[in-house]
Every structure is written in structure tokens, then in C-alpha cells.
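One protein chain is absent from this view; the other protein chains keep their places.
Should a chain be cited, it is by its letter among A, B and C, assigned in written order, with residues numbered from 1 in that chain.
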Amino acid sequence: MSLSAVEVLSADGVRSVAASMGLLPTEVDAIVQGLGRLPGKTELVVFAGMWSEHCSYKSTKTMLATLPREGARVLAGPGSHAGAIDIGDGWAFAFKVESHNHPSAVEPFQGAATGVGGILRDVIAQGARPCAVMDSLCFGMPDSPRMRHLVDGVVAGIAGYGNAFGVPNVGGRTVYDPGYEGNPLVNALAAGFVRAGEMRLGVASGAGNAVVYVGATTGRDGILGAAFASEELGADNTARRTHVQVGDPFTGKKLMEACLSFTPEAGLCGCQDMGACGLSCGLFEMAAAGQVGMDIDLGAIPLREADMSGHEILLSESQERFLFVVRQGAEAQALAHFRRHGLHAAVCGRVTESGRVCARLHGEVVVDLPAALVAGGAPLIRWPQSAALPLPRPYPEFGAPTDLGATLLALLGQPGLCDPVGVYDHYDQTVGNRTVRGPGQAEAAVLKVPGTRRGVALTVTSRGDLLRADPYAGAQATVAAACRNLACVGAALVAVTDGINHGSPRDPVECRRLAEVIRGLGDALRALRVPVTGGNVSLYNESPHGAIPPTPMVGGVGLVDSLERLPTAALAPGHTLFLLGLWVGEPSASFYGGWRTKGAVGPVAQVDLAAETKLAALLVAEVERGHVAAAKDGGKGGLGVALAKMCARGGCGADLELPAVARRDWALFGERPASAWVSVPAAHAAAFRESAEHHGVPWVQAGVSGGDVLHIRDLLEVRVAALAAAFAGGGG
Amino acid sequence: MSAGRPVATVVVFPGSNGDRDLFETFERVGFSCRYHPSDRPLSGDSAVVGLPGGFSYGDYWRAGMLASQAPAVADLPRHVEQGGLVIGICNGFQILVEAGLLPGALSYNDPPGFRHRWLTLKVQSACPSPWFAAAAIGDRWRLPMAHGEGNYFHPDGAQAIQGRVPLVYDQNPNGSLADAAALLDATGRVLGVMPHPERASDPDLGSGDGLQLFRAAFAAVRRDAL
Amino acid sequence: MHRVDLIVRPRTGVRDPQGDAVEEALRGIGYDRLKVHCVGRFLRMDLDVPTEAEARRLADEMCKRLLVNPNLETYDLKIESLG
Partner (left out) sequence: MHRVDLIVRPRTGVRDPQGDAVEEALRGIGYDRLKVHCVGRFLRMDLDVPTEAEARRLADEMCKRLLVNPNLETYDLKIESLG
């Protein structure tokens, strides 16, 4: 098939068009070699999109391959729409994280909204009905009007999409740190239940089968958005404004119902969301996965604007669109099905045996490319890595504050530590009738498995502040935190999805950090025997202020055997309080240290994964025995802040005594992994002690809960009302 | 179809998202429940019709407005005349008001914006209604709210809805007239409620208080059938 | 063919929390010599009817049936012939 004459470029033409679209000279060589001819204009644009970092993972594929993927429960791993695990009772649980950092920086509301819409469609493509979303947000300090506007826009966008779509938001993270000043992070995780045998594949098959377009119309939205997500943000974002995509949760909801009710019996052979790179991505990835080809008539695509060019149609990132492969002969009913749901639907081509995707517009061939070359043929890149990492600026000497109670109150009111209720009360948390524990109700979210009294626990963690100091230890700490959060609701971590947010890999220091992040994640996951089932990488998170701190986000999934004995994170009176883990008064990289020193970074406490494993095993066992009323792990703000949050949430005080240490401020507010507070009904205290011994977890029986004062002898004495007021904060 | 069980119908509008929650709740208290697309007239055999929560037509333009014109909604007056019960929850309440089955209007929350929150509500005396037959005046229920347009308004003020408000907010979250969280029609058979009783139908999820409404309706329908 | 511009706004006397919020936000960034009357909705549509009178009749009907809630709102129509 020969390309339309207007598509043909000279060798020089190819080089200059390629360069203007960010393709590297080596990539142009690979294209020419792979094709055995010069690419045409539209073909080059397709390569620019499909070989962008966002779509091809060319800089990280090799590193990501080192993450553990195997596990007895894994039903679908990296490479599927969303990963999925077997959770028993005939159910699979699909879940995945996605980033929308760059779009949200440019257009906070729509950027965040379309981020949620996109990740929901990945879960739907897997065949699952979404049951929850979570969001992990990193912003600059919220004191400028510009940042407030950004925060409000992002939160409204997440709320706007999820609420209308009808999926509950069950938790997240909200971080404020100057490191994200010019480049916020917006990561969203979606999860859903699907009958184990009913998962779907993004694979085209069967020559003669129809390629069917379904959903919203195609406009000039976000063209080459994927390539854009692979660039650094310049100071001037205004020039990119024509790229903005608009989400439509109403159409998203109709699309979900139409997709989930379209079955193999009705002609479904394969399906895929048209996400980054839009139609191109759907066509080439499905064809490549099935080792087939496709003949496509771009003139059949339902357009919002007339006179769109071939490359605009192929690369548009208009939202709420799916591509289906439908069995030959079943087209008419399929189209009727989708139209009955109020969607646009059209047969736009046929599956062939050629292995090539050939697209015509007005009868002229604009693209004729081997599917495997486009989807998967991008040359991998090994950017140079610096040998050593610069050492962080260490803490200058500073003394312990005299009034630890006042320090606790001040810390508790900081943006990022105080209650983020101002974020999550914009989110519907209960639609769908599955939310057993939502935002603010426990250390991890818990969802009820349909038709059972069992639960799935979910958490997201991210600790860019620790990774700034030590990407390897920080990445491990991020995984460990996910494991601990789940253990606090009695769930063992069984699988994770990871979202890597990073600066430019072209900078050797950043590239080294990236390698360390992935090494840290991999080592921690291997030690805990937990697989990754999928994830997302967002690079080039840079701004005129520099690269963001490396910020892997970990979405952890665990199983709760019985909902009957589920702990909360709120203290109630009359229970025995245990401190688990070590009580040590030494400096450590922490929110407290950064706050006291205005941004210096201390030594990151080494993560002891054996200790984490023991702690988690103890918590899971004791929750299971019904011995745990409330549990909260030591995280950001240390054990002191964790305890204060339990008091504030429960409106309950405590009277405690702890071993003497050299620096009481570091013991309270320093951050050490493998620690937690547990409140135990007094009748079970002895059994709990025994169990802690048995599991090899260091413990202190610190005192009892009750009253309206938090009193830690020789350390501090603060009224619960004051804690609650500080926790209610102002920082959002 | 299970013989003998009274039938409840959940009307599904494009964009409804509480349809499954309502369906499961009807089933839990004993109804045989079925979904019904809003673009078709109602079939005559159900004892109860439920309009679910959600964002019909995306809540675009004005919540409930576009859905209020649906053929299934147009059939509701006949259903009520024949003794049938109706419940509209959240968006369903908005639709009932827009369709004129309940008086007044639901406007933007004051303070503005969508809010999700667990609330305490108080049962108060109102015209007799099968929905509240089992509830005692003064009972307190815990239900979640999740809406942006739940601010009940009536141009003639509070006396216009006197005796029609069976549930009031302990702490008014949205500026509703007379703290009204729910409203009955003159027959007591049509109920609009802004918070979500169907999401408080499983103690595992935080509260089972909402079940009382559905159990009462089931008992009433059963009694009528005898 | 006629173009219809419809503005729907809260009736006088009806509370307008959205308008209040916008006024507050504007004051918050330093505009103090202002009073926001109301926040409303706008819709532009083309009606394929021959006369302006017919366009107005149709548009009025849509407003009464659907687009305007008389308990809360009032509306203005602007109609223009597109020739």
C-alpha cells in the first residue's frame, strides 16, 4: 500500500519534522531501518507520540523489569490494563495508579478530573466495576494564592469526576513541600471487583473482525499530550493551552455501563481505553498484542470538529472513548447496544493478518506501519548515571524544645500533618455501598467484598521528603509504610501498584536517583515477598525550581478476613496502650527535623524489613483475635504526632509512661520505621504481651486511655481539646 | 421472579449511580427488585418505585431537571393514585421536586459546594406515612450525605411544609428551610430524602439506621396485600 | 434559523450562596467597590424555525417546561435572526 503523495517527506524533511517533535536521531534511524523506507508525515507524528517516554517507557523499561512480579495471587501483571489479584470467593480485584502531573499543573481542575477518568477506564477495560479511587497529591506550600488555587482546582477536579461517576474516594495522601512548588503531583489509584473468569484483554484477534469505536466524539483535545507529559514544564505554560482535555463523567458513566454489559457472547473479542496517544495507542497496542494488523478508515471516526487531519484524529486525547474488537457478524447488535447507552459508536475498520496498521483518510493512505514496531519498538535508552549522589545538607545542631506539649500542638497544625478533611469532604466516600473504612476512619481504607463479610484493604503512601535524603532507603520506607498501614487494619500486604514520579533522567544525578528508587522498591518488595502488578512512571517533573524530590507512590492492597473485628484509628477510653517498636532519642530524617531546621535533611533511618515483617504479623494476628481496638503506625510526625491524632480523632486522652531517652523530642517526633501504637481492651492485655514476645516485636505497655488530657509523664501534658483544635488546623 | 414477594422498581436514569445501592437495599428487606430504564413508561405491577441517587444527566444545567421529563417519571402520579409508594433519594429527591411530585425546590448548598459527611438526623412528627410507620418521634439516625444541591427552599416559607418534614438535620449542612432533610407529599406515600438511607443499610458500613424506612415500607405493602 | 441566548438567574429575594461566594472571593483578592447581584446560567442555541415569534414561543416553552425553575429563577431571552 503506498502512502498518499502529500504524506511523503524527503530525508531532510524527516529529520527536521522528527527533531521538532522531540524524536532523537537514533530513533529516526530505528524508524527508517524498521520500515525499510522513510516515514511519512503522519507516521512520524504517530511515532513521536507512541515512542514518547509516557507511552514507551523507553528510559525505565529495563529498570522496571527488575521489580518482582510473581505471586500466587497474581492474575494479571504489568502490561495488562490494570493489574489484578485473586481475592477468593470467585472474585478478582483490579487496581492501578496513574499520574496526571503535567496536565494538572497547566489546568488543575480538568487535569485532575481527566486523571481520575483515565485510571477508572483502565480498571473498566480489565472488566472490573470500579469500587474505589484514592489520590496522592503533592503541592508546594499552601500559603500563596497561586498554590491555593491549584490545590482547590485539583481537589475540585478529583471530586467532580469521581462523585458524578459514582465511585467513592476512600483515602489518599496530601503533602505540602516546597519541592513541589513548580510541579505538583497528582496521582490517582482506581480499583474494582471483577469475577475471576471475566477479565478482559486488550488484544485484537481474528482477521475480518470489526474494529469499533465507542464513546465521546473526537476533537482537537490534548493532541500529543503524551509527548507533552514527557517534557519539562517551562515557565510559560500558556502556549500549551489549546491542548487541554475536558472530562465528562456523565459520558464516562454511560461508557462504563455499556462496556461492562458488552460480553464475549455478544461479540466482544478485545477492548482498550483510548488513553495517552488516543486512537493510535488503541490500534497499535491491540494489534501488536494480537500479532495482527488492522485496516482503518479514519473517515468513520465520529468527530466533534469537521476537517480534522489524519494525525489529529490519530493522536487526539479526547476523553471517554474505547476501542473494541467485535466478532464479525455481531457488529450491528454491538452498535445498537452502545447507541442504546447514549454513546457514539462506529465500525472504523477490520482486523487483518498483515501485522500492519494501515489507516486511510478520504481514500488516501496516511499511515501504514508494522504494529510491533510502533508499539514496543522504541529503542531503549540508558541515560548516564552519576557515580555518587550528593549528600544532603545535614541538620545543624539544635536543642530540644523546653515545652514539648507546645511543640506537639504546633507540629499537629502544620499543613500536611493536620486533618485533611478540607480535602476529603469534597469526595463522595460511600457511594456503591462498599466502604467499611473511608478517609480518616482507619490507617487504611477497607472495602467489603461483594456477598461476603470479608474485606480488601487499600492504602497509598508517598514520602518524597525522605527520598530527597536517600532515595534507596526512602523507597523502602514508602513500601514499609504501606505494609504497616494495612497491618493496622489487620491485613497483610499482598500486592502493590507503584507510581514513580521523578525528574529528568537526562540529568545523571536524577537518573542515578531513579535507579536507586527502583532498587529500593524492588529490594523491599522482595523482602516482604510482595509482587508489583502494574504502575506508572512520570518523568521530567521539573520546573524552573529544579527537579521534584523523587516521589514513588505505593498503592498497597491487603485482605481482611473478617469485618467483625476491624480496628479504627481513634482512641476510646479504658484501653491499654502499647507502643510497638523502638523508642529511641536520636536524630532521623523527619518532618520534625525539616520543620525545625527550615528544610535541612537528616539521616534516613535504615529500614529493617525483618522488623517490619514481624510487626505486621503481630498486628494481623492480634486484629484477627479481636484484641485490637485502635491502631496507628508511626509515620510522618513520628510516634508523638501519631498518638496525638488518635486522641484527636477519638476525643480521648491517655496517661502514659515511657522509658527515659537522651533526646525526648527525637523520640517523640523523629521517624523510625517498624513502630506503632495499639490500644487493647484491658482484658486482652496479657495475651497481647505474650503475642508480641512470640512475634519478636519490641513492646512497651505504656499506659491507659481515658480522660480529656494526653499525659506522657516527664514529657508533656496537653488537653485533648487543644489537640483537636490544632489537628483541625487551617492548612487544609 | 420470586412468587409472592412484593415488587420494588428502581428507575435508572442515564448517569444514575446509586441504583445498585438502592436495589440491594430493597432486596435486603424482602422486596423482589428490578431495574427499569427511565425512558420507558412504568409497568403497573410494583408496589414501590425508587428514584436513586446519582448524577442523572451529569447534573448538568440543574440537578434533576433533565431527568424530571422522563416517561417513567411522568407515570408516577398514576402509581401514587393507585396506592403505590415512591422514594426519591438525593438526586431522586431532586427529580421528584423538579417533576412537581413534591413542592418547592432544591437549590445550591449554603455554604456552596458538594459535601460528603456522616450526619445525625432526628425523626420528627409528620403526616402519617408508611415510610415512617416504624420510627419513633425523636429517634436519631446516622446517615451519610453526599450532595451539592440539597438546600431545600419553598417560596412560601416553612409553614408551607409544616407537617410534611419527617426528618430534620441536627446540624443543618446545606441551608435547608426548617432544617428539612426529607419531605412527604400530602398522601405520605411519596418521600424525598436528601441524605442516603440506602447507604446506611449495613452495620458493617457504619450504620443500619436507614433500613427502618425500607422495612416499614415492606411491612406496609405486605399488609395492603393481605 | 434563529439564535437564542438564554440567561437564567435567581429570582430577587432568593438566596444566592454562589453569588455570595464569588463576591467574597473577589473581595479577598482586593476588589472592594463591588456588589455581586447574582450568579446564573447561560445557554446559546440555534432553532431552525422561520420566524422570530416562533423562536420565542418555542424557547419560552422550553424554559417553562424545563430550563427554568420558577420557584427559584427568572430568565431573559435574546433572539436574533441568522437569516
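Here are some notes:
To be clear about the criterion, a residue touches a chain if its C-beta (ideal position, glycine included) is under 8 Å from a C-beta of that chain, and two chains touch if they have at least 3 such contacts.
Predicted, not measured: the structure shown is a model, and the values here were computed from it.
Although one chain is not drawn, the whole complex shows that of A:R304, A:R506 or A:R526 it is A:R304 that touches it. In the complete complex, the hidden chain is touched by one of A:E27, A:E98, A:D122 or A:D248, namely A:D248. Here the missing chain is touched by one residue of A:S318, A:T497 or A:T568, and it is A:S318. Mapped onto subunit C, the footprint of the missing chain covers residues 3, 5, 7-9, 19, 22-23, 25-26, 29, 31, 33-49, 58, 62, 65-66. Residues of subunit A in contact with the chain left out of this view: 106-107, 109-110, 216, 219-221, 238, 241-242, 244-248, 250-251, 304-305, 318-319, 342.
Mapped onto subunit B, contacts with the missing chain fall at residues 39, 57-58, 60-61, 66, 69.
Following the convention adopted for this analysis, only the chains that are shown with their structure count from here on.
As a whole-number value, the distance joining the C-alpha centres of subunit B and subunit C reads 30 Å.
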